[in-house]
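Note that this complex is displayed minus one protein chain, with the remaining chains in position.
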Amino acid sequence: MDMQKYALGPLPNDGLSAEDRDLFSDARPVPYEPYPVAVVEKFVNWVRANSLWLLAFGTGCGAIELNPLMTARFDAYRMGVQMRPTPRQSSVFIIGGYASVKTLKRIIRSYEQMQGPKFVVCLGICPINGGMYWDSYNTLNKFDEYLPVDLYITGCMPRPEVLMAGVLELKKKIKEGRADGANRYIENFEWYKANQKRVIKDWNMPDYNW
Amino acid sequence: MSLKDLISPFYVWQRAFEKPYTQKRPIEDRPGAPRYRGFHMNSEECIGCGTCESICQNHAIDMVPVEGLEQRAGDSGLRPRFDYGRCCWCALCVDICTTRSLHLSNHYAWVTEDPDAFHFTAGTDAMPWNQNSLGYRRDDDYHLLVHDRVEMQALSAEESVAGFDEVMRGYTEEEAVLEADRCVECGICVATCPAHMAIPDYIRTVRKGDYEAGLRLLYETNPFSSTCGRICTHRCETVCVMGYQGDPIAIRWLKRAIVDRVPQEKYREILGDEVEENGKTVGVIGAGPGGMSAAYYLRRQGYAVTVYEAQARAGGMLRYGVPSYRLPDNQLDKDLEYIRSLGVEMRFNTQVGRDIPFTQLLDEHDALFLAVGLNQPSALRIAGEEHPRVLSGLRVLDDVASGKDPGVGKRVAVIGGGNVAMDAARVSRRLGAEVDVLYRRRIEDMPADPEEIRESQAEGCTLVPQAIPVEIRNASDSNQVTIVWGEAEMVADDKGGRPRPVLQEDRMHEETYDCIIAAIGQGGQIDFIPAEFRDRIEFKWNKFVPGDYQQTGLEKLFVGGDIANSRADAISAIEDGHHAARGIHRFLSGALDG
Amino acid sequence: MANAIQLLADFGRNFTLSDIREQRVDLAFCKAPKEQAVRLIRELRDDAGYTHLVFLTNTDYIEQGIFTLTYMLHNYDARHTLGVHVDLDRNAAEMESIHNLWAQAATYQRELREMYGIRFPGSPRLDEDFCLEGWDQIPPMLKEFDTAAFSLERFHSREGRGSVDPSEHMKTLLYPTHSDEPSSGGS
Partner (left out) sequence: MFEPNPPIDLSSGKYLKLWQGPQHPGITGNMSLELITRGDEVVDCKTHVGYLHRGFEKLMERRTFIQNFPVVCRIAVPEPTFNEYLYAAVVEELTGIESPPRAEWIRTLNLELMRLASYLMWLGGIGAAFGQSTVYQWTVTHRDYILDLFEEMTGARIYHMYIVPGGVRGRLPEGFEDRCRDVLNRVEKLLHDVEKVLFNNVVFKTRTKGLGHIPKEMVDPYGITGPNQRAAGFSRDLRKDAPYLVYDQLEFDLITATESDTYARSWVRYLEMHEGIRMLRQCLDRMPQDGPFQAKMPNVLHWEVPAGETYIKAECTRGEYGYYMVTDGSEYLRRVHVRGPSYTHAIALMEKLAVGTNIADIAGLMVSLHTYPPEIER
């Protein structure tokens, strides 16, 4: 990857066909700037932490435990968590276990479509170090090479109780202002893009999905 | 569309009055079930065999060295380290764990922002769940390993005591494969084997039926495989991980299973031993297992080897000290013949010091390996032991091996608890005698192999433990002898050693026998080494204390075998010989300074 | 079912069937030449009651240079399953399509094209990606494709791992000199 290419100007979008190129933005994403007044930022973070909307995208087998989590027995709604069907309304992306290369492409598009502030939580062992599918030709081993991750929950499957523990931990992190994955993504944009394009061989989407 | 269909859904309201399903405090109130497969725990029984690592399909386990572990025999010093970016909590590691030290807790929550943090060594790292008492453990009735040893066909006690036929009949091919199949191939035994034989590898060849490959592996470290396959003290089996929950692998019998299936004529072709003379000569003193082992490995390197042996035949203690029902002559000869076939020169009936001076050997050869063994029976150190009807165990065995009748009579007492004592007792049984074996300590303290003890009992020898001989007297019949012995109580040793027998003066016994066989050990004899050399050699209790590579202060002299180690068994002598051969090779090629 | 073997014997008059083997009373296998296989399968379906295509799959015998397709057919009335094997040349693997016999066959054939590189001329959407996307290696199910090596090279493995062999570790610790140097002979 030519690192300079991004740094110097608009996104190349060179995976797109000539006629599609006009349809997508080539502007670089910008990092989030905290409010200059610390108290305000703190308050905003508190608000954010108490309204975590999950993107309903079951990327892997971890999705199976999201059903109990979001229904009567474990009832994550009481923690300000709810499922949203579209990335535009969501703030938390749950990577449900292993991600195949084909799914990674959709994950990237969905993630980039999410409005900030946004957070990524990885479920299970597979996004940490390959897990069960450490030798599979079609699943990623280290998810943090492709998208910034704010929290890992190990287990196979992590139970709904642990997911709730994860939500609490994420809240804590957000309140402390440390959940800065989205900014890391933008600040290291070239590195992430290079990694993504190294595994996604038929890159036919814009370099950033506004 | 009926009215019922319209109204029916409103039934849902009925549930509004039920108790809610919601768990109030899910994290605190819902610990994992008693059988839950949560995070790993490991107890002190772990010996680091790595079987958990072998079965893990996710490569989630690394065996890592752990600082501060106590060094124990049969403990690799490694412990399993888990990668929770890999583990899927299938608990196969728990099921396969040979010591049952590994198990799972019912703890399941680990959340962190650092993806590199999910590593820990179970049992030694402080983890929040280390005190959990619940969690998955293997059910007692569920096994992934085979715990029972395949028994070997043996002569019945009546059959065996009737003659000198070999008692253990060897495994059939099928039995050998079944027994070999039990091995988990952890390799813990290799360190304990004095010769460090490639045990898991040759067991694998038995399983695969590839006896030629097996033979090659055996000869890498041990040219007495037929012998050791029968009479080895098999220290390896004492640390075998399969022994923690069942029977250890019959490693010794599996070695025998290989050699029994390869005829000696094919050895040369299979082993591919080609000797390229290198023009240097090495003298070996003593044709026992140590000497002949050195001779083999030296010869393989191209040294001209001459072996000096006091007796008329080679084999040393293996021939003169081990009865043929345990080690038939032809099996010993199989090993020895092969070594000799490589061109080792033998000088029998040549006792160094008597027939040829030590200094001459030192001058004639570029290096010397000395393994004369222990052939002086230890004294009982009680009054009357010079009685003519007190025989030494070694002499009895020697006579029997040479085809002479030792004349033990009809009623025999054997004193001692080692293998020589057991052999002397069993030989006496075969010669038709009633045998009592007197031993100072308990039966479980006997240094003899458990098999020998068991078999001698089966053959009708009476073991009398905790019996301390006090005095030997003349009997009324001059062809008999009387022994006075007292019962002993075992007293715990304050310093933490093994319990000590203490004579009970008030419980003395007096018995008369046709002979008494003393077999309480042997000592060495080193008078043949001229005084001027002795100062340069280190001795302790009349035994050599060799340095690295079995070398002595007398640079050209390497020593090994019973006279130079404390274990005093064949396999240690064999390794001494092999190790000395390495040393001599390094010495003569300049890599080892004196 | 005894008449499965009988049935195959009857079919054997018109087809060169080999390797007929009864695994269970309700399961048998046979092998048909590549040229006759589809005709055989059609007749089994139309005349012998094997109306259900259970699956179509392939086994890679790399040592012998062949692929063996398995058409698993089921007869609901006789409650009997029959596996028809067909050997293909591994280097030029091509087979007549059965997409017009069963609807799901086209999907199986797509999968076999993607996973083994077997061609089924005429099968719909044969060259469309099925499971993979942007695959740039040899078909992954081929025996010569090393998935672990590929995964390590492309997807990396997390640092901080490393294992020690127990017997090697004990050797280094307890008896480091007790081994033959490479120069010192041995066999």
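Per-chain residue numbering starts at 1, and chain names A, B and C are given in the order in which the chains are listed.
Methods note: a contact is a pair of C-beta atoms (placed from the backbone, for glycine too) under 8 Å apart; a residue touches a chain by one contact, two chains touch by 3 or more.
Computed from a prediction, not measured in an experiment: that's the story for all the values here.
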Task: Omitted chain - touching chains that are shown - done: A, B, C
Open item on the list: Touching the hidden chain in the complete assembly: which of C:27, C:66 or C:152 does that?
Closed with: C:27
- [ ] Check the options A:45, A:100, A:154 or A:183 and report the residue that touches the missing chain.
- [x] A:100
Open item on the list: Just to verify: which one of A:12, A:58 or A:116 makes contact with the chain not shown?
Closed with: A:58
Open item on the list: Considering the whole complex, not just the chains shown, which residues of subunit A touch the missing one?
Closed with: 55-61, 63-65, 67-68, 71-73, 85, 87, 98, 100, 102-103, 106, 110, 132-133, 135-139, 156-157, 159
Open item on the list: Touching the absent chain: which residues on subunit B qualify?
Closed with: 1-2, 4-6, 8-9, 11-12, 14-15, 21, 32-37, 51, 54-55, 57, 88-92, 95-96, 104, 136, 139, 141-146, 181-185, 207
- [ ] Over the whole complex, note the residues of subunit C touching the chain we left out.
- [x] 23-24, 26-27, 29, 51-55, 57-61, 70, 72, 76, 79, 81, 83, 99-104, 106-108, 124, 129-133, 140-141, 143, 145, 147-148
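One rule holds in what follows: only the chains that are shown with their structure count from here on.
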Open item on the list: Using C-alpha centres only, name the chain that sits farthest from subunit C.
Closed with: B
Open item on the list: So using the touch definition from the top, which pair is joined by more C-beta contacts, A-C or A-B?
Closed with: A-B
TODO: Quick one: report the Å distance separating subunit A from subunit C, using the average Cα coordinate of each chain.
DONE: 38
- [ ] Could you tell me which residues belong to subunit A and also touch two or more other chains?
- [x] 128-130, 134, 142
- [ ] Name the residues of subunit C that each touch 2 or more other chains.
- [x] 158
Open item on the list: Please output the residues of subunit A touching subunit B within their complex, sorted ascending.
Closed with: 72-75, 78, 122, 125, 128-132, 134, 142, 144, 149-156, 158-162, 164-166, 169, 173, 178
Task: Sites on subunit B touched by subunit C in the complex - done: 48-50, 53, 61-65, 76-78, 83, 85, 115-116, 119, 186-188, 190-191, 196, 200, 216, 219-220, 271-273, 297, 300-301, 548-549, 575, 579, 582, 585
Task: Contacting residues of subunit C [partner subunit B, same complex] - done: 158-171, 173-175, 177-181, 184-187
